[in-house]
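The other protein chains are all here in position, but one chain of the complex has been omitted.
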Amino acid sequence: MSHTATTSHETGGKNPGAHPIVGHLVPTWLLVFVGTALLMLTAITVAVRYIDIGEFNIVVALGVALVKAILVCLFFMHLRWDRSFNTLVFIVSVVLVLLMMAFLIMDTRQYYDSQFDGNAPNVESTLQANAPGAPVARFKPYSP
Amino acid sequence: MTTLQSQPNHAADAHGTDGAHDGAHGSAEHAKYPFLQHHFDTPYHQFDSAKLGMWLFLATEVLFFGGLFVAYAVLRNRFPEVFSYSSHYLDTIMGGINTCVLILSSLTMALAVRFAQTNRRTGLIICLILTFMGAVGFMVIKYFEYSHKIHDNLVWGTTFYVPPHDAIGEAETKELSVAPTTSITLNPVNPAVFAVPTLAPIPAVDASAIKQASRAPVGLATPTQMAHAEGLPTGEHDPSFAHPATHLVDKKMPANSHLFFAIYYAMTGLHGVHVLAGMVVIGWLLKRAIRGDFSSDYFTPVDVGGLYWHIVDLIWIFLFPLFYLIH
Partner (left out) sequence: MTTINISQPLDTAARPDNYITHTRGFMSWALTLDHKRIGVMYLVSVLSSFFVGGVFAMLVRTELLTPGQTIPGVTADVYNHFFTLHGAIMVFLVIIPSIPAALGNFVMPIMLGAKDVAFPRLNLFSYYLWIFGALFTVSSLLLGGFDTGWTFYTPYSTTTPAGGVIPALTGVFILGFSSIFTGLNFIVTVHKLRPPGMTWFRMPLFLWAIYATAIIQVLATPVLGITLLLLIVERAFNIGIFDPSMGGDPVLFQHFFWFYSHPAVYIMILPAMGIISELISVHAHRHIFGYRFIALSSIAIAIFSFLVWGHHMFISGQSPLLNTLFSLISFSVAIPSAVKVFNWMSTLYKGNIVLNTPMLYALAFLVLFTIGGLTGIHLATLNTDVHLHDTYFVVAHFHYVMMGSALIGMIGGLHHWWPKITGRMYNENLGRIGCIIVFIGFNVTFFTQFFLGSQGMPRRYYDYQPEYQIYHVISTIGSYIMASGFFLTAYYLLASLFGGARAPANPWGGRSLEWQCASPPPFDNFATQPRVGDCYDFSAIRWDDKEQGYVVDPALDPTTNPRLAAKNSH
């Protein structure tokens, strides 16, 4: 991980015209290739939208998006040649989002069924809906 | 912690850790590279630090948007029918074109970095201009999408309930007793205190004239309930009036469809703000590129600004399927 290793082909500014002294030089053909691949993947994912494959629609759409994202990260954002710590930082942030998402979906799925629209049972009979400060009764009580 | 070795081996230490700076380089480097800041040893040291800083910032961006993605997931999980129904109101073709525009501008940004690295100023300037135009194009298309939706009253929150004037009769509009669409009004909660411009409807009646019960506990009363408490007709016995949250033009629309549009505007809106910020960044890079600031020795701003632009693209890559490609 020392910088002599990561910059082995970048010869310390001795040849500044041809090579940057820092960073990685990505060949043009590779960038254009990745760009084309991204456009094609977009076309594919749009096309799949018009086919009904049920549950798999979202799987395909997100799968394609994931591939596109990885391409952008690796090549446009140079992660392929960059320090692995930068990749780690990025992955940790994504993992945290996924963690929060998982916990919240787990939680909300459980309590939505116990949530009901309007007042708790018996509140309506004990409270006059028109009393000042009283909660307002909803039109449709929750029915499972 | 073991006791110290007799003499710390500097070279080994510096290289054993991730690039802690290597004191061997000295003022010679600083004389050679005017852009090198005093607390960095080499251009590489400075570049490397800037990159780590940017990646950390990108991580914060991921988490910033992450909150919205989580909200999206929770809402979609709760109201799957809303999402699959309402997404048909979005224009997949427009969204697809926008995706391509962003991808192309990402490509030109990546090329711009390459041109900067290889000392090709003209190429750099052209690529930055193309990237900038991509950003403009994206915003223009987005503008058309938004304005189309707003025209159809496919907006967020309570405003969603309001039918456009031409869709239903004059009498019905009046009956619903809400203000016309997208008027900038005071927050209905407390018009008196702080003038918050809002797109929410206010009841046609003076807010203070609404009976307490219809407002308290505040927040639990929908406009329909307010009307109900007022003794105004609410249309609740009308079979076509499926739910207070139903968009009146499309009576098949499931309840709570406004939430789809709320999260749609929240996410694409925040993304749009990031595109605007990206335009500022690219404009600044362009100015410096024209001035000739960048070279193979020093292109850190281009690289780092590019990373920002790519993350904007990256987020859109996920927004697009999540909103436009729901079956």
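Per-chain residue numbering starts at 1, and chain names A and B are given in the order in which the chains are listed.
The rule is short, and it goes like this: a residue touches a chain if its C-beta (ideal position, glycine included) is under 8 Å from a C-beta of that chain, and two chains touch if they have at least 3 such contacts.
Everything numeric in this text was worked out from a predicted model, so none of it was measured.
S.K.: Which listed residue, B:G123, B:G137 or B:G157, touches the chain dropped from view?
M.R.: Residue touching the absent chain, from the options given: B:G157.
S.K.: Write the list of chain A residues that the hidden chain touches.
M.R.: These residues of chain A touch the chain that is not shown: 85, 92-93, 96, 99-100, 103-104, 106-108, 110-111, 114-115.
S.K.: Where does chain B touch the missing chain, residue by residue?
M.R.: Interface with the chain not displayed, on the chain B side: 1, 3-8, 10-11, 13-14, 16-24, 37-39, 45, 48-49, 52-53, 56-57, 59-61, 63-68, 70-71, 74-75, 78-79, 156-159, 187, 189-190, 192-194, 196-200, 217-222, 225, 245, 255-256, 258-259, 262-263, 265-266, 270.
Rule of thumb we're sticking to: only the chains that are shown with their structure count from here on.
S.K.: Would you mind pulling out the distance in Å between where the CA atoms of chain A average out and where those of chain B do?
M.R.: 13
S.K.: In the complex of these two chains, what residues of chain A are touching chain B?
M.R.: On the chain A side, the touching residues are 1-4, 7, 13, 16-23, 25-26, 28, 31-32, 34-35, 38-39, 42-43, 45-46, 48-49, 52, 54, 57-58, 61-62, 64-65, 68-69, 72-73, 75-78, 82-83, 85-86, 89-90, 92-94, 96-97, 100-101, 104-105, 108-109, 112, 129-136, 138-139.
S.K.: Which residues of chain B touch chain A once you look at their complex with the stated criterion?
M.R.: Touching chain A from chain B are residues 14-16, 18-19, 43-45, 47-48, 51-52, 55-56, 58-60, 62-63, 66, 69-70, 73-74, 77-78, 92-93, 96, 99-100, 103-104, 106-107, 109-111, 113-114, 117-119, 211-214, 216-217, 220-221, 224-225, 228-229, 236, 244, 295-297, 299-300, 303, 306-307, 310-311, 313-314, 317-318, 320-322, 324-327.
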